[in-house]
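A single protein chain has been omitted from the complex, and every remaining protein chain is retained in its original position.
Letters A, B and C mark the chains in the order given here, with residues in each chain numbered from 1 onward.
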Amino acid sequence: MSYNSFGHLFRFTTWGESHGPAIGAVVDGCPPGLALNEADIQPFLDARRPGQSKFTTQRQEPDQVRILSGVFEGKTTGTPISLMIDNVDQRSKDYSEVAQAYRPGHADYAYDAKYGFRDYRGGGRSSARETASRVAAGAVARLVIPEVTILAWVSAIGGDAIDMAHFDAAEIGRNPFFCPDAAAAARWEKLVDEARLAGSSLGAVVECVATGVPAGWGAPLYAKLDAELAHAMMGINAVKGVEIGDGFAAASLTGEGNADPMRPGGEGEGPEFLANHAGGIAGGISTGQPVVVRVAFKPTSSILTPMPTVTREGEATELRTKGRHDPCVGIRGVPVVEAMMALVLADQKLLHRGQCG
Amino acid sequence: MSYNSFGHLFRFTTWGESHGPAIGAVVDGCPPGLALNEADIQPFLDARRPGQSKFTTQRQEPDQVRILSGVFEGKTTGTPISLMIDNVDQRSKDYSEVAQAYRPGHADYAYDAKYGFRDYRGGGRSSARETASRVAAGAVARLVIPEVTILAWVSAIGGDAIDMAHFDAAEIGRNPFFCPDAAAAARWEKLVDEARLAGSSLGAVVECVATGVPAGWGAPLYAKLDAELAHAMMGINAVKGVEIGDGFAAASLTGEGNADPMRPGGEGEGPEFLANHAGGIAGGISTGQPVVVRVAFKPTSSILTPMPTVTREGEATELRTKGRHDPCVGIRGVPVVEAMMALVLADQKLLHRGQCG
Amino acid sequence: MSYNSFGHLFRFTTWGESHGPAIGAVVDGCPPGLALNEADIQPFLDARRPGQSKFTTQRQEPDQVRILSGVFEGKTTGTPISLMIDNVDQRSKDYSEVAQAYRPGHADYAYDAKYGFRDYRGGGRSSARETASRVAAGAVARLVIPEVTILAWVSAIGGDAIDMAHFDAAEIGRNPFFCPDAAAAARWEKLVDEARLAGSSLGAVVECVATGVPAGWGAPLYAKLDAELAHAMMGINAVKGVEIGDGFAAASLTGEGNADPMRPGGEGEGPEFLANHAGGIAGGISTGQPVVVRVAFKPTSSILTPMPTVTREGEATELRTKGRHDPCVGIRGVPVVEAMMALVLADQKLLHRGQCG
Partner (left out) sequence: MSYNSFGHLFRFTTWGESHGPAIGAVVDGCPPGLALNEADIQPFLDARRPGQSKFTTQRQEPDQVRILSGVFEGKTTGTPISLMIDNVDQRSKDYSEVAQAYRPGHADYAYDAKYGFRDYRGGGRSSARETASRVAAGAVARLVIPEVTILAWVSAIGGDAIDMAHFDAAEIGRNPFFCPDAAAAARWEKLVDEARLAGSSLGAVVECVATGVPAGWGAPLYAKLDAELAHAMMGINAVKGVEIGDGFAAASLTGEGNADPMRPGGEGEGPEFLANHAGGIAGGISTGQPVVVRVAFKPTSSILTPMPTVTREGEATELRTKGRHDPCVGIRGVPVVEAMMALVLADQKLLHRGQCG
């Protein structure tokens, strides 16, 4: 039992609070001999980094990662890889209000109820800032699974979904929304800006696909690939739903409508599937098809509209969120979802190799 | 890492295949001194038991549980509780077809790809029969959390949803669908029977609510209550989606629309929440509100319509499912979802007590 | 955290009490495709079985193992292997004395202090009977490491040690003491019989050597091969000490006296070591030399001499052990030590393969 660790053989532990001196991750169980330096990690942190457009929080964090152990002469040694990211922009603001009253929708009350006490500065441990550690660890995980390509994008914001007929992977990097549909990106620009100016916030859906996962990763019954993915994704801040393949839509289908028939594949290959309702996983084990996950992010609870709440002493009050916040926290969730996908797959690859050699 | 175990302090391990002599679970970490005998477990197994109506598989299994250890003079001793259920109705049918060809949508191909080999009789380890072990373990878990009431029901079949305005908990036990809406139950009778007669199958959504969970259970960041629930639920056979609280609907909301404001609660109580979009969990920790989970079950892939598939040797063939099957496997998922909820909550209670005393 | 599980990838969970209906083990993570049936396990149980000579307890247990899952058509499937052994000879004796008073040296008081309650019949869960489950699981573990040969023997009883100059492996199976020195076996016959007739008991030392372990198994720093072995051995009933290689004797040596120099080995082999003070492990990782472990068993606390003790109510009383007991419990420890060696090595092999491929 580790409250702040994830994974089995490829396992990482994160630490750090929003307003402490630094955050970090310790990656344990990484195979030896992989070429690794900070430049392998930094681009993923840069993608997640706040303050890059007006559509994300204006907190300025360079998020420069340092590797403190586990690498020698440019290669992983098989020993723990300690990754550290300094916190730079902990703006010295007045937290007395948040210290005294519970922000609705945030973890303030729950933390106090659990620990009798909390680091209220910027959300403390429950801050989305912790996800930088996941992204750094995820970059290491990617090195373990070079056969896999992971791609995530935002598929809907505030209920406005992309049109898959217009899907263009190249578009994802061209707009501040990780949006693969140029027309949707244009609409979202207006939508998110309105929310931002109104001090409101919007929910979003992120979709992630991993191609190149061979058949056979995952394990019955309590280390199922889909169960591990659900755990990984639901543990991301602000996530309220996870789907594999068709997800909830499958609950409305018939067996015929949900079928994934097969036919012989190419020479030396597994079967070719004629559909992928299952999202690449059957019985908790990968089938060789693309692994498809969809994740629902709620709108951040940090809004300007005053909301009734209570103080630590249980008295009624009102609170409106000042400070810097993401109008749509799902947008910056894209690199985090990708990282968690990589972390789960790297772990499952090693587990499979361990048991089935 | 245990492939077939679940939980941390309250932990269970299941074993057994569909057509072996028996299935079972070992519950480890149960607190001592709890009154327990087979009669505390049997009703939950009876609720899950197949063959009770024409809407579930006709396999006849008495599912009588035996307690082989961990109980002395009617009380738990704190040592492992071994639960065993004999398999009775392993119909001696001809499995040569399934042995040779992969049933589309089933785990057949994935198991072969992983293990090079599989017990093809009735799905082997990937059979929904394994969930009887979870239900038995879940009945023990309930004893650990007497303060909690767990209730699950089917909220939609084949896309036809109940009307929450007609919700009547008493109705759930009165129809073969665990349906709380009498009108919906009447519609489903026709719907499921048609699917059954057509040799087709239907997906379903199961909703589960736990009331009485105190604030403070769960833990940041990789043992979050919602992440643990997502893991537990996504690991159930045929499940493709999990939501907490508003789930995917929250992704379409604004921050104002998704807010859960608070006001002072009664004397000596925590705050009263004015909404529960969050489903009783914030920052991975319970808030004292009802914990709400929604689970999507796909239609079972066992259908009479022949489907293209491949043989173990990679040649094209067709397969239609003979044998006995659930036309809507989500229905019997209700007691399983309840069990997994109990298992997660019992574990989290002990973890919280361990860390926070 | 599993109180009753051991291992990481090759992991087993045991259950059962001395006087319950059965005991058993669930082996999880066993690689698929290994030939396994009851006959592979039974000989090891037979070696441990009580009642075979006057030098062990007279409880008669056939210890017939049944495989309830995880094997199909004679091969392991990769799913959990459930092993069960019925308890047959639970003599219906009067336990009222033991129920009321704590046997000195036994776990009676400690269990009551922990759980407020205990199954006092035959020691309940703390009975050496549980070790039959380990021996059964260990027999499965041996199949995972065919390259390794494990041999254990009693090297001293009551302070009377064998002469290694007379070591003859073939002798081990020829006497009831697992003694490799015929002269020592003859002395022990008299020694143990005297203790038995006097209602006394004797301690013993068991030594175990695993040959064929390749260099590279084990892991820094908290999954070290020697640390795992120490955990495994110290967890056996009545064990009070564990040594690797020279063990405590090394604490009296100089660096020169303790050195294990190397010279080039044969073609395609690792180095040849000129000594093995280290017991085949350096830095927690195997070196390719024989892995050597020594284990100290205390004399069983079940003796006829009355001893002062207290009742559950805290009042002074005296207790002498009636019932059937091993005059030297270390003797039957030999198959258990071998089993734990196999279980640790199987697990470390899979872990190494998982991380280092």
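Criterion: a contact is a pair of C-beta atoms (placed from the backbone, for glycine too) under 8 Å apart; a residue touches a chain by one contact, two chains touch by 3 or more.
A quick note: this is a predicted structure, and the numbers were derived from the prediction, not measured.
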| item | value |
| --- | --- |
| Touching residue (missing chain; options A:Gly20, A:Pro176, A:Gly212 or A:Gly265) | A:Gly20 |
| Candidate in contact with the missing chain, chosen from A:Gln52, A:Ser82 or A:Thr211 | A:Ser82 |
| In chain B, positions touching the absent partner | 1, 9, 29, 31-32, 78-79, 220, 350-351, 353-357 |
| Chain C, residues in touch with the chain not shown (by the definition above) | 1-6, 8-9, 14, 102, 104-107, 109-111, 113-116, 125-126, 130, 156, 158-159, 195, 200-205, 214-224, 226-235, 237, 239-248, 250-265, 270-271, 274, 277-279, 281-288, 296-303, 305, 307-310, 314-316, 330, 351-352, 355-356 |
| In chain A, positions touching the absent partner | 1-5, 8-9, 11, 13-17, 20-24, 26, 28-29, 32-33, 66, 68-70, 72, 75, 77-82, 114-119, 124-125 |
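The rule is short, and it goes like this: only the chains that are shown with their structure count from here on.
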| item | value |
| --- | --- |
| Whole-Å gap between the CA centroids of chain A and chain C | 46 |
| Gap in Å, rounded to a whole number, between the CA centres of chain C and chain B | 39 |
| Distance between chain centroids, defined by C-alpha means - chain A, chain B (Å) | 26 |
| Set of chain C residues in contact with two or more other chains | 1, 9, 29, 32, 78-79 |
